[in-house]
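Attaching a single structure in structure tokens format; questions to follow.
Yeah, one chain of the complex is gone here, protein chain that is, but the others are all in their spots.
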Amino acid sequence: MTSTKPIAVVIGVGPGLGAALAKRFAVGGYSVGLIARKESSLQPVQKELEQLGHTALSVTADAGNVSSLQNAFNTIRTKLGNDPEVLLYNASGFAYKSILDLKPEELQNSLNISVVGALVASQEVLPSMVKNGKGTILFTGATASLRGSAKFAGFAAAKFALRALAQSMARELGPQGIHVAHIIIDGEINTPSQVQRQPDRNIEAFLNSDAIAETYWQLHTQPRSTWTQELDLRPSVEKF
Amino acid sequence: MTSTKPIAVVIGVGPGLGAALAKRFAVGGYSVGLIARKESSLQPVQKELEQLGHTALSVTADAGNVSSLQNAFNTIRTKLGNDPEVLLYNASGFAYKSILDLKPEELQNSLNISVVGALVASQEVLPSMVKNGKGTILFTGATASLRGSAKFAGFAAAKFALRALAQSMARELGPQGIHVAHIIIDGEINTPSQVQRQPDRNIEAFLNSDAIAETYWQLHTQPRSTWTQELDLRPSVEKF
Amino acid sequence: MTSTKPIAVVIGVGPGLGAALAKRFAVGGYSVGLIARKESSLQPVQKELEQLGHTALSVTADAGNVSSLQNAFNTIRTKLGNDPEVLLYNASGFAYKSILDLKPEELQNSLNISVVGALVASQEVLPSMVKNGKGTILFTGATASLRGSAKFAGFAAAKFALRALAQSMARELGPQGIHVAHIIIDGEINTPSQVQRQPDRNIEAFLNSDAIAETYWQLHTQPRSTWTQELDLRPSVEKF
Partner (left out) sequence: MTSTKPIAVVIGVGPGLGAALAKRFAVGGYSVGLIARKESSLQPVQKELEQLGHTALSVTADAGNVSSLQNAFNTIRTKLGNDPEVLLYNASGFAYKSILDLKPEELQNSLNISVVGALVASQEVLPSMVKNGKGTILFTGATASLRGSAKFAGFAAAKFALRALAQSMARELGPQGIHVAHIIIDGEINTPSQVQRQPDRNIEAFLNSDAIAETYWQLHTQPRSTWTQELDLRPSVEKF
């Protein structure tokens, strides 16, 4: 299944944003590598992409586990036959807990998934990007990227850290032609489960995953003279 | 020359970003109202738009003068025959001076152009936007929107203030369907004069005004479920 | 009444923070110049300071009027016989209005009081500070210094602008030995009127004006190797 198209890798694939990102970049002409922890998260996305005639390769991996993630990239490179030109890092842990209840392992796990995994994935795609003098790496942030709310310590610490990583990478790699950006998702996405849980909520009060994916695509296609490093996205009715 | 197309107004039109914004929204199907202080800034843009078959109306006004700006909007509404659906506020004063040399009037002037004018212009377009439950207002920011550097007090004060206005308007008007966003331009734009002055500088080290305008257009066309309130734009090689 | 003590000037004196600042710096060994718009705001503070044996000079002036403020400084310099070594700028306008109801003159007025007045006052004290290679200028900010909330456009624009001025001055003047800092007051101060209006509210849920003044004093006495440019202050129970 060696790909003649360029390759985009999406990490953190589920029925919401991950699926929409995969579809958008497939439509844009990319073969997509899909990484998620569970086979059941990947299957429906893989299937939909194939039915639309796109090339997709699903690999299960734990984004919080260094070698697991490295192996997934090895598989993608080998099977798709090339180095990724786009990395969309969309994985994150979550823990809503009082500071007294948050276990150190939970914090470590959140940091591993959100930021260590982001470093590992970046290091997998960067050597060829640096060699080619181009590439795109987009990181998914959240409200908690800018604000440490009560009981969000585990999530906010990881999301703040990811934002630091994104900035540091942008400053180092931008001059080398690699576009690193950070997207702050401020609100709930219209994943099927979220929408079902709140049947009375206006659908426009959820972020639309396809619209988010369109923004990622727009970031990817910005010319290098005019790059965005950070933007936010939220529904018009969201309080912020 | 009553316009059957929707109307976009660009304030702060010159050979750089203002011209590019006017063109992008004209291409997107808008009749454009052009406002600048000098006739000589407007003429070439007006001419180019007409040669491309677009509808444009140029009006001179001082963005830092309340009634001057209000009159310009009256002219645009009367002549184009409708209320603007898009406002692109791109005017700003500038003063690079030591804090001891910055005259109070210069600071006031900078504030009047950047932020009071932005309020006045917004108030001209908002009543119909609120009535229709839709509209787009985009404000042009700068590096100095986020950082008060030495000798930039006059400019930074005005740009900080504009950012506050943009946030406050977004929070009030977003739920009413009006998209208010703030774009931070961090670097020099490829205006003819800037490029000529630095003949040895790589053209990609300047922000491309057409690419900036494309970003404004993308912001304008975001669905209301998925709006950006703020983003930055800079060349890949820019230090930040 | 020529002062043998160094002089501190407080602008924006009322029964709350202004009075507390005046008292704290008087206790610290300063003669204080008091500036407020109304005689009635100054009288009780002047009287209290004199009863405590301190030297105080009250001058009415409109902080939003350039020559009025300049005249007040002339009076202070002439009557107290020396140049101020400390400037505490505590004046601000306020308007809570929908963006459609905020009059351009109200925005200008808010900007004039909060930021143009701050520039004018700084320019009155800076020449001698620069000559002496020392001095302290402290600006009072607010929640709205960091966030433009709905209906706070007029206040937030002015407070954002003041923060920009403070940063720009700090960067220019710090290396010349002048300490410029910005204090973000996030919550309600225990002014008599505020406390009376909310009789059931725990007194610790208000910021204590004497404690705020103590913080200003601490900032003033920091050695130049170890200066704070910005800090926030809020009650322990305040949501933020």
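By letter and in written order, the chains are A, B and C; residue numbering begins at 1 in each of them.
Keep this in mind: a contact is a pair of C-beta atoms (placed from the backbone, for glycine too) under 8 Å apart; a residue touches a chain by one contact, two chains touch by 3 or more.
For clarity, every value in this text was computed on a predicted model and none was experimentally measured.
**Student:** Which chains here touch the chain that is missing from view?
**Tutor:** A, C
**Student:** Of A:60, A:82 or A:167, which residue touches the hidden chain?
**Tutor:** That would be A:167, which touches the missing chain.
**Student:** With respect to the chain omitted from the figure, which of A:19, A:111 or A:189 is a touching residue?
**Tutor:** Candidates A:19, A:111 or A:189; residue touching the omitted chain: A:111.
**Student:** Which of A:149, A:198 or A:221 touches the chain that is not shown?
**Tutor:** A:149
**Student:** From the list C:48, C:106 or C:232, which touches the chain that is not on show?
**Tutor:** Candidates C:48, C:106 or C:232; residue touching the omitted chain: C:232.
**Student:** I need the residue numbers on subunit A that touch the omitted chain, in ascending order.
**Tutor:** Residues of subunit A in touch with the missing chain: 66, 98-100, 102, 104, 107-108, 111-112, 115-116, 119-120, 122-123, 126-127, 130, 144, 147-153, 156-173.
**Student:** In the complete complex, the non-displayed chain touches which residues of subunit C?
**Tutor:** Touching the chain left out of view, subunit C contributes residues 171, 174-175, 177, 179, 190, 203-208, 211-212, 215, 218, 222-240.
In the analysis below, only the chains that are shown with their structure count from here on.
**Student:** Could you say which chain's mean Cα position falls nearest to the mean Cα position of the entire protein shown?
**Tutor:** Nearest to the common C-alpha centre lies chain B.
**Student:** Using the average of all C-alpha atoms in each chain as its centre, how far is it in Å between subunit A and subunit C?
**Tutor:** 46
**Student:** Hey, how far is the Cα centre of subunit A from the one of subunit B, in Å?
**Tutor:** 32
**Student:** By the touch rule stated above, which residues of subunit C touch at least two different other chains?
**Tutor:** Touching at least two other chains: none.
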